[in-house]
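The complex appears here without one of its protein chains, the remainder shown in place.
Showing subunit A:
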Amino acid sequence: MKKEYSKEMLAEICEKFPEVSIKIHSPRRVYMRISRDKVYDFAKFLFEEKQLRLSIATGIDTRDGMEIIYHFTLDEVGTYYNIKTVIPKDDLKIKSLTPFLPAANWIEREIHELLGVDFIGHPNLKPLLTAEAWHADLQPLRRDYADEHKEIKIDKKTGGLA
């Protein structure tokens, strides 16, 4: 059996969410773009009705804003369905997926601490990876971070930034 994305599913997506723009990179890699208000409903539809598995999410700091990609996968056909959304930089907020999808818990915490995106409705947005003494407003994966903090001085007493 040749494994690739299912055309019926994409047709159903187009019907239910007409604003989604779909780009097919290769038979098993599909990228979809959607506005940030619709991400919650769309992800809920994919997880609860289509039984997709959330593999991980990626946060990228781009010129247009903060881009978040949710990588969902359908294991029966081995296809990745990636949902992309862009959040404007002056309003870094998006609805959290954790209430219905526990797998999103850690990655949302990670994106919150490394990129500074607020996930509304997340039960516990504590830093996951960085040290306790790390400044909460320093997000290492943002573009402006590398310019401002080329030389980082460590306070020997606390282990945090001086």
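Here is the rule we go by: a residue touches a chain if its C-beta (ideal position, glycine included) is under 8 Å from a C-beta of that chain, and two chains touch if they have at least 3 such contacts; residues count from 1.
Heads up, the rule we're going with is that contacts and distances are computed from a predicted model.
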Protein that the absent chain corresponds to, by UniProt name, given "Cytochrome c-type biogenesis protein CcmE", "NADH:ubiquinone oxidoreductase", "Phosphate transport system permease protein" or "D-alanine--D-alanine ligase": "NADH:ubiquinone oxidoreductase"
Listed residues A:I22, A:V86, A:A103 or A:L125, member touching the removed chain: A:A103
Hidden partner chain, touching residue among A:K3, A:K16 or A:K93: A:K3
Hidden partner chain, residues of subunit A it touches: 3, 25-26, 28-29, 31, 51, 53-56, 58, 60, 69, 71, 75-80, 82, 101-103, 105-107, 114, 127-131, 140-141
